[in-house]
Each structure stands twice: as structure tokens, then as C-alpha cells.
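Sharing a structure here in C-alpha cells format.
The other protein chains are all here in position, but one chain of the complex has been omitted.
Up next, chain A:
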Amino acid sequence: MRKKKIQLTLFIMAILTIAFFGGGNKEVVPLSMEQMEKDAGIVEDTSPSNNDISIEANEKNEDIRDIENSEKEESKLQGDLVKESEEESLGLEIDSEKKYIDKKDNDKKADKQKEIKREQTNKIETKEENAKKGKNEKAKIIAQDKKNIDEKDKYLTDPVPEGKPEPVEWQDITINKENTLTATLSVTCKTILNNMHLFNMDKLEVLPEDGIIYATKKVVFYEGESVFDVLLREMQENKIHMEFVMTPIYNSNYIAGINNIYEFDCGELSGWMYRVNGWFPNYGASRYQLQDGDKIEWIYTCDLGRDIGGDWAVTGGEE
């Protein structure tokens, strides 16, 4: 009897280990610099300090991407991850940007030819460093969160950094329909193209080939309206599907899906985020009051904003 029980426990543990280590590829590939730049193409008048930050983030992402590329290459050489290579080719097919492909190819060749051994040692080191960094960062974030608990407003929003607009409550706002202003709006989901292995294949038919659901366009809005109001009106006018849910605890509407691409469709950390003038606000879209000439971008993330450079908004406060 006891022997049987022990055998059963071992069996279950073995299954769990297999499931843990062999549970599919969950790595998220961040957006490349070119893709990001193309996103941010038109507007130049964002504040300089802000630009620096975003460039830094881009560079970081680039580094990570390189490492990941080399990793992929290696696994291919070992020939044990056939699936991944398939997905990669799929991603390449869909990707319309030649530059990007070229770059990727170059990277691959370089990685192949250049000293793989050195790369390996480097990689291990960077990995360890990254892990350490990650731990430290996590501890830091948790400590800060504890410190900030009194500073949060009644909708659980952390203090907004200096120079950024404070959230306003949509209940208090009266919209002045006589004063029309303009902003630019775009809706993109390019990061899915890099992460096709995570994507829900049922939704393939609604995924645009270039990842642009709503190309950058000037839109008119009334004074006092929020980012959410503009998105809702434009999506309805252009007959693009969009679903949202009111979340009273954050006093804001949550965008569940645009163009039938929903949250969790590209991994469990995926969903829609928004960026205004290059900054990801750490509060909901219904609480962001627009100014004249603002640049709104709705961007799909596969990794809580880390792949599109917007992780501060998530770690600082909930979207």
C-alpha cells in the first residue's frame, strides 16, 4: 500500500516536472528599434528628456533581442526546436519590412560566423547579471510600492511623474462641444508579428499583415474629452470592432479588445496599452484629458508593456 502511494507521488511529480520544463516556448520578442521608430514617426515635439528615456529603453531592448537571436540560432543548430523555426519563418513571411528582415539575416549570419564560444560565455554572464538585476529591480519596485501606499489616490494610482498631466475624473468634466481641437490617433499591434508562436491562431484572419489597425491620422475632438472618448468615436466611425468594460475601482474604461484582437490573445501577459506623446500613463484612458495636438497611440503588448517600452506604467500602477 505504502509502496503504491510512493509510486503514485513520484509519477505525479514526474508529470509536473515534464509539464514545467516542456511547457512550450513562452519567450516574448520585443519590438525592434525600426518598428518603434516607425510607430513614433510623425511627431517630433515631445519633450527631450522623455525622448532620451525612450531611446535608452530601445537600446536595452535591442540588446536583449540580440541575445535572444543568438539563443535561437543555437537551438536551431542543435536541431531540437523545429517548431520555433517554423514560427520564425511564418513571422518572416508576414513581416513586410525589408529592413527588418535584412537586419535579422545579418544578425544570424554574424552570429553563426562569429565566435560562438565567446558569445556563449558572454551570454551566460549577461543572463546572470540580468537575473540579479531583475531581482534587485523587483525588490526595489516592491519597496517603492509599499512606500507609495499612502501617496496613492483613491483609484489606486501612484503619483504621476513631474511634468506629466494629472488624472482627472470623467464624472467632473463637462465637454465643451463648441471648441474643437485636433489630435493624432493610431492603433497598432506590431509586437504580435514578432510573437506569432504565442498568438491565438483562430484570430489570424483579423490580424493585419503590417500590424496597423488604424494608421496615424488627425482626429477632431471636443475640449474636455478623454483618450477613451476619442478612441470610441473613431472606432465606431471607421467600423472597427472595439470592446471595453467599465472598471469602477480604477474609475476608467478598460479596453478589452480592438478589431477582435483581445487581451490574452497573444500570451497571458498581453493586452492593449496607450501612449500619449511618447509616455505610457499609469492610469486609465477615461481619466486622461486630452490637450490640443496630443499624439495618442494604442499599442498591443505581449509582455505587460516590457516589449513596447511601457513597463513603468504597469509596475508603477495598473493600466
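Quick note on the criterion: a contact is a pair of C-beta atoms (placed from the backbone, for glycine too) under 8 Å apart; a residue touches a chain by one contact, two chains touch by 3 or more; residues count from 1.
One rule holds for everything that comes next: contacts and distances are computed from a predicted model.
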item: Chain not present in the shown complex, as UniProt names it (candidates "4Fe-4S ferredoxin-type domain-containing protein", "Nucleoside hydrolase", "Energy-coupling factor transporter transmembrane protein EcfT" or "(2Fe-2S)-binding protein"); value: "Energy-coupling factor transporter transmembrane protein EcfT"
item: Among A:213, A:232, A:266 or A:308, residue touching the chain not depicted; value: A:232
item: Chain not shown: contacting residue from A:242, A:285 or A:302; value: A:242
item: Residue ranges of chain A at the interface with the undisplayed chain; value: 202-203, 205-206, 232, 236, 239, 241-244, 257, 260, 262
